[in-house]
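Here the complex is missing a single protein chain, while all its other protein chains stay put.
Order as written gives the chain letters A, B and C; numbering starts at 1 within each chain.
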Amino acid sequence: MSLYMSPKYKEQVLDRKRWFEWDYKWFWGSFAWVLHRLSGWALVFYLLLHIWVIHHLSRGPAAFDQVMQAVGTPLFKVLEIGLWGVIVYHAFNGMRVIIVDFWHGSKYQKQLFFIVLFLFVVLWVGGGIIMALHMIH
Amino acid sequence: MKATFKIFRYDPDKDKKPYYKEYTLDVEPNTVLLDVLNDIKWHYDGTLTFRRSCAHAICGSCGMTINGKNRLACQTLIKDLDTSKPIKIEPLKSYPVIKDLVVDMNKFYEKMFKVKPYLVNDNPPPGREFLQTPEEQKLIDEAYSCIWCGCCTSSCPSFWADDDYLGPAALLKAYRFIFDTRDTLTEERLRIVNDADGVWRCHVIFNCVEACPKEINITEYISRLKLKVVTSKL
Amino acid sequence: MIHFHYHDVIIVGAGLAGTRAAVEVAPVADVAVISKVFPTRSHSTAAQGGAAAVLNNNLKRGVDTWLLHMFDTVKGSDYLADQNIVEYFAKEAPKAIIEMEHWGTPFSRMPDGRISQRDFGGHQRTRIAHAADRTGHALLHTLFEQSIRLGVKYYPEFFVMDLILDEEEGDYVVRGVVAYDIRTTELHIFQSKAVMLATGGGGRIYKITSNAHEYTGDGFGMIYRKGLPLQDMEFPQFHPTGLYPLGILITEGVRGEGGYLINSKGERFMERYAPDFKDLAPRDVVSRAIYTEIMEGRGVGPKKDHVLLKIDHIGKDAIMEKLPEIWKFAKTYTGVDCTKEPIPVMPTMHYMMGGIPTHHETGEVVADVGPDGEVSKVVKRLYAGGEAACESLHGANRLGANSMTDTIVFGRRVGKHMVEILDTIKIKDLPEDVGKEQEEKIKAILSRNSGEKVSKLREELQETMWENVSVFRTEEKLIKALDKIKELQERYKNVYVEDKSTTFNMELKEALELENMLNYAEALVASALFRKESRGAHSRVDYPNRDDEHFLKHTLAFKQEGKEPLIKQRNVVITRFPPQERRY
Partner (left out) sequence: MSFKSSGNSGAFAWFYQRITGIFLFVILLLHFTIMHFTGTGEITYENIVGRLSDPYWKMLDLSFVVFALYHGLNGIWMAIQDYVRSEGWRAVIYTILVLVGVFLFFLAAVTLIPFGLK
């Protein structure tokens, strides 16, 4: 590089870099991204589990019913409601990201994020109630 | 009105570790933060060190992290800050610290240079200016106004995690030339940004836009770059 | 530890003038640029309005010619400019601007794609090429970027303390410079065949200024301390429209785009002072007018100490497109939305017309003049350019937008000249003790534990200059200022710093800057005392008229240790336009 740097000075600097700056101000964009990342990873692990469960179909009805029983407990049902929330968030925020990247949505990214949050709450609560009702039946 | 400023201090000549020092002084709501720092330096503590020059947000010297947000001290007024608590002033995040609020920006500059930040036009120059319509000029109008303050790159979580990421400022610079109708080095520039540590490390987090003192919509331009890369044959 | 470097060409200052010269030299020789701030932080980046050049892209006010540009400049200068220099300038300006465009400057455009031009004070034609209201930024970044392409070496955050001078065949000759690395406080000796000083102006000797904190006239100080002359220093320019109360610049482009000034009665008062040019009269005229309005009680605000600049009538869209930065300054620092209300303004110290005198042909620094007023001695291979230099383009008053063009036209000329002579030069060894003096100086400042505070002395200087040596001057006030400066110089000998660190010691740098400021402030006041007339930016209440018989001459001020500065006069070159009364 064409900028002169004294060798002495190189030794002196204080490196305070961290992989994530926790005390940096949290803007909506960072919230959106952190949640997107977490939800994406959660979905992948669910997907792995899901494929493994469904794969029991090929071992016949008995095997399938057996695992369905294991994952059919109330605990899993409640977790499923959580899964629904994760899906809704990831899906709608994913669309927000796509709109920003493909269709010049950057100017409206905050508004888009509020819409995502709104839909997330409405659909999660709405869907959650329906699922809870199914559970009780 | 009284306000307290909690300032990051570190002098490699005598300090093993950085620490914070508090200064309480009289300010007006309309006082510019840079003037507060000058006031401290000139009247209370001559050892306080920071960069500054123009005093009106055009030279890009005085970028620092103020109450957890990157901005220019000379563009921040006391009334923009919450004075009920000490106002925390740190050197820009994630760059190495030389002393107090002065950071080493060499890495930042290196990246600026990496994208070949200069117009290249292989055509023989006409006897007059290259023509460029106002619409074509508008494409780069906002992008060229970057003042190299480094606030954006220092605020980007992708950069925190990945030192080698070109970062928003360098990508903006690349955009400024790729979308300049006079430049002919487009393909090579696109190759440079199309790198594992290039444009793809941007996850549209928008911290850069929030930090940019010139209010440049950096993310928009990065997105346009991404689209340009995937739609070009490289 | 002392470091040695050799480069064919050393340029001190990475503003427009310095980088322009570097770009010229880089293809043929090894060139290094030393700057006390990172190059893009140089003050040129703050220039807003635009750069003047005859391009004839906007014929709104008629066809333009270089002769008209020359005439406007000479008239603006109150006939003190050297007309051979102005002619060269006016003819070269279009080429220089077009060159900048080819290198990528993002100029604003006309609908047909040519560079857009606007009006400015004192210019009869629409000739100001601009990039919105951040032209300096656009030009400086272009030059810096091109210099990176050409591999120019930079020494950023290096403070140049002194020139290394020597004598050769009756002339002085420059051998290099002594600098220190601000980051480590290590001394660096730079040896070279040629040196250019492009250190910019020094508005920081005044309390209220549009200039950067780093604008401390180090080039002036370096020259003056060596016993070399400074020229026409009595002409600092006060820009009429500094944002009240901070002094941040509100570009003349605002008036160029149709803005005008009003007083507390709502009168458009410039009509009275300059019936033809009105608000677009040159800066000295407008600043005096504002001061007169204020003195006569028509100022606005509780203290009646400023006036208003109205621009809202051109419409929000036009403001946002042509003056986006101005809108933001006003909004941020005063809360005024200039699309709705007028901006509070007052004159602010802005520019140094005077500076380091240069030879009209070679561009080398002038060391002395003979009794006939002609140059008798130069410093060979030492060049000056930009605001630091006084090629004598601006005379007693600079026209807005001529300065940026000045930096690139003369930066280019210096570069070309260096390229021509480089091959013929043999390098000589530097003296054994080079750098010792500077090392001692730094040590002395760092080792003193009590005495005078840098900031205290500087504030007293700024106060004195603002009170006594601003727009209107009198003998009495000037003598007061000179005495004060003498006192401050004495006290400076005992200056100390609290910061003893050898890493990025800003206080040490401020101490060294202060030494320079105290020096050229002395030259400024002494020159102003000497000039017993009113001309351009120099208004003596006690001598209200122009006196061509005695003072159609440049002033050269030489430092004399322990005595008042020595003043000599240098001839003004008049080729085409004999002096006339100056009316606007």
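Convention: contacts are C-beta pairs under 8 Å (C-beta built on N, C-alpha and C of every residue); 3 or more make two chains touch, one makes a residue touch a chain.
Quick caveat: nothing in here was measured; it's all calculated off a predicted structure.
Within the full complex, the chain left out of the display is in contact with A, B.
When the missing chain is restored to the complex, the residue among B:67, B:83, B:181 or B:194 that touches it is B:194.
Residues touching the missing chain, restricted to chain B, are 158, 161-164, 191, 194-198, 200-201, 203, 226, 229-230, 234 (touch as defined at the top). Interface residues of chain A facing the missing partner chain: 19, 37, 40-41, 43-44, 47-48, 51-52, 54-55, 57-58, 61, 64-65, 68, 80, 84, 87, 91, 94-95, 97-98, 101-102, 127, 130-131, 134.
In the analysis below, only the chains that are shown with their structure count from here on.
By number of C-beta pairs in contact, B-C leads over the other of B-C and A-C. Remark: chain A and chain C have CA centroids separated by 57 Å (rounded to whole angstrom).
Multi-chain contact residues of chain C (touching two or more other chains) are listed as 148, 183, 503. Those residues of chain B in touch with two or more other chains are numbered 12, 98, 109, 113.
Of all the residues in chain A, the ones that touch chain C in their complex are 2-4, 6, 8-9, 12.
Across the complex, chain A is touched by residues 3, 148, 151-156, 158, 181, 183-184, 186, 503 of chain C.
Touching chain B in their complex are the following residues of chain C: 37-38, 40-43, 45-46, 98, 101-104, 106-115, 131-132, 134, 137-138, 141-142, 145-146, 148-149, 183, 212-214, 246, 248-249, 325, 328-329, 332-335, 453-455, 459, 497-507.
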